[in-house]
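One protein chain omitted, others in place.
Here is chain A:
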Amino acid sequence: MVKKNNTPPKLAERLLLWFLKEQLAEEVLGDLNEKFYSEAANGSLRRAKLNYWHQVIHYLRPFAIKSISSKTQNIMLIHHLKIGFRSIRSSKSYSIINISGLALGLASFLFIMLWVNDELQMDNFHSKSQQLYNVYQTIEEQSGNLNGSPNTPLSNAGALLLDSAESEIPEVKMVNHYATGYELPWGFPKTFRRGEKLFKLSGSRASPNFFEMFDYPIIAGSKQAAIKDISRIAISRKMALMFFDSPEEAIGKTLNYENNLDFQVQAVFEDVPQNSSLEFDYVINIENQILRKVEWASHKIITTYLLEEGANPDEVSQKLSAYLSHRVDENAGNKVSVGLQPFKDQYLVSGFDNGKPANGKMAYVKLFIGVAIFILIVACINFMNLSTARSVKKGKEVAVRKVVGSSKSLLVQQFLSEFLLMTLMAFALAVLIVFSLLPAFNQFTGKQIELPLTELWFWASLLVLAFMTSFAAGAYPSFFLSALVPARILKGTVRFSNRSRLFQKGLVVFQFCLSIMLLISTVVFTWQTNYIRNSNLGYDKENLIYVRIEGNLNPKYDLLRKRLNSMPGIALVDRSSEAPHAMNFETADPINWEGKQEGQVVSFKPVSVGFDFTKIMDLQVVEGRAFDRNIASDSNAFMINEIALREMGIKDPIGKWISAWEKKGHIVGVLKDFHTHSFKQKIKPLVVDVKEDLYFGEVIVRTEPGKTKEALASMEQVLEEINPDYPFSYKFLDAEYMKLYKSEETVSNLCNLFAGLAIIISCLGLLGLSMFSAQQRTKEMGIRKVLGADAGHILSKFSVQFLVLVAIAFLITVPLAWLLMNDWLQGFAYRIDLSWWIFALVGLIILGITLLTVSFQSFKLARINPARTLRSE
């Protein structure tokens, strides 16, 4: 006999019975059964089951399907829609407020979700994306601090390990290294030349299998040969077109690099897409760094592993760390372990907390998902409140319908379909808004988002969202309305029960809580960003232009300085080994000083400068003096900053010796602390020396105020004269400084926008509610007027009820917001204080907006002619 699990799939049978006409059930089930058993007897059971499903689905034919909606139901649906449409039209102002409020909310939701989706898509286009992991290192300092960094440990054993990972750890299928720091992804552009053509482009160095691991499609040349050896280069389509007529033509041709080496183009790849966190125009073999001395060794190498499918990254990183600890010298000081981070996370999770990847833009993405949901909830509450409020008008209709025998479920159906109709209109409007404002939004956020209008999932999720919204927003009013008792309504007007009034008020309060929360966050956020932007850095960042040191700029520096100083518009010239706003290099090791304790570790930012550095940057010297060109020993002198002084733990620093690398000299001065990098980090100890032969870094030029144009012309002329093999390129320090806060800037802008929208939506709700309330209270106010109340009295009488609600919301939100914001601000090393007046300001704004919203209705009420409103009684 047939075993139990050998029966046809139950689910398919249920599906069939659900749609199949009842009179066909017996024969069809019989036929399908027979087919199933004959198949099961001949072949595999699985196939038989699959075939059963196949057969069931093929019964989806007009002749066999139950007519889902009988004719009467069809008529009812049309009826519902007609009635819905009429009722939408009959109360225009309500409908406009309701639909536009929801549309605004939805549009904001869509905008935020498009942004979030775009952020989440970052680096997702690599076909092996799921198996790609970046190696990061965690250094346990002697103090016990865990310090994480995305760089591959380059100690001898570390490098050895990472190079042999493929053979040591079976899960690792492919290893790729690429250099960052001086190249990817910040890109110090390099000069390429072909004949007369001279361009600066940024790129990176990578292992030969770079193009096999990552999906940057090759459009000319071959993937394998691309960067197989150190004389070859792969360039982007854009770069190919800069030098050649077509990508194909570029293959086999040579390009000169930095006036030094020739590279043969072996492959042209498609321009790197927007959603790639690695940005580059060329790739050369990473061995170049060592073998051809392309540049002094970069201290930042990123390693990406391609793991076997299904390999557990935690296990792999444990194996790696275990292996590493075998090989590293026990006495090496800091303990290093390594971990793996999914490659596609590196864009959103870019920071480190306690040695592990954490923080970064992910926080903003989460924040905005929250905001999107907030706004949608606020919009839904609006809809709900307004619709419930409107039931006064609908009360009579409901009563009459009930009296003539309409069932409760039919009423619910009718109202839900009306709400669905409104929601769909709101959706259409929202899509229209998004569609027309997308270009502006893109400009605002610096993205290139497109509406996925051709994608099915977009429309499907939109539809699901529409149904969910209309249900969330329409369920309560529908059930509320259908539950009204006709006898009572027909006797008098609709009176809300205390409970439903309370519910309504509760919703308004909740809605305003959310909006106030958003507003407070925005104000604090904007304040903090402004604080960062405008606070005193400790130096004057205006009127500074800098040019990278390359070619002849170092060997002919004295000539350069003399020539520039004689040109119009230029106030001062100096140089520095690191850009003043982004001193990234940090080291503890080769730096010693008089009085250093045994085992004392201070991590310094070392920077080599010219003699005029303090002057050109407008730095303050708090102790001792600045470097002096006329004192011969100053070429070996050092300056430190106040923090360094504190951390070094020495007193009377002037005259004490310091040694760093091959240099030993005395401290001549202490600089007042200034910000050497972004505000998110604390100012670090700084050690400054003078270097006469500075072959890397920046030449800094201070222009005379208001003479930027002349200065640039002068610089161009002098640089072309001294450094003809390199195109003139420059950066403004203040603009570059602002770039450090690009993501904060965007987020702050978005916050402003969406907090504004949330407030507008809430106010639309308040407006609707006040309209409703005004309607209900016309008679009351009429009587008050007759009894001698003046307009002012009526105004205040009417407005107070709403002000109370908003005030309650405010009181609930403030402590919450205070806690939340305080927590957020802790993430900044330098931050504003949360003072009471920020909250007072928000309170005043909200109060003002509420009054403004309500006043329209209250004025209308105050001006009514009681004779007319009271007549009907």
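The rule is short, and it goes like this: a residue touches a chain if its C-beta (ideal position, glycine included) is under 8 Å from a C-beta of that chain, and two chains touch if they have at least 3 such contacts; residues count from 1.
Assume contacts and distances are computed from a predicted model.
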Given the choices "NADH-quinone oxidoreductase subunit M", "Dihydroorotase", "N-acetyltransferase domain-containing protein" or "PadR family transcriptional regulator", state the protein name listed in UniProt for the chain not shown.
"PadR family transcriptional regulator"
Which residue from A:Ala12, A:Leu32, A:Val398 or A:Leu411 sits in contact with the chain not drawn here?
A:Leu32
Against the hidden chain, chain A presents residues 26-35, 37-38, 54-55, 58-61, 63-64
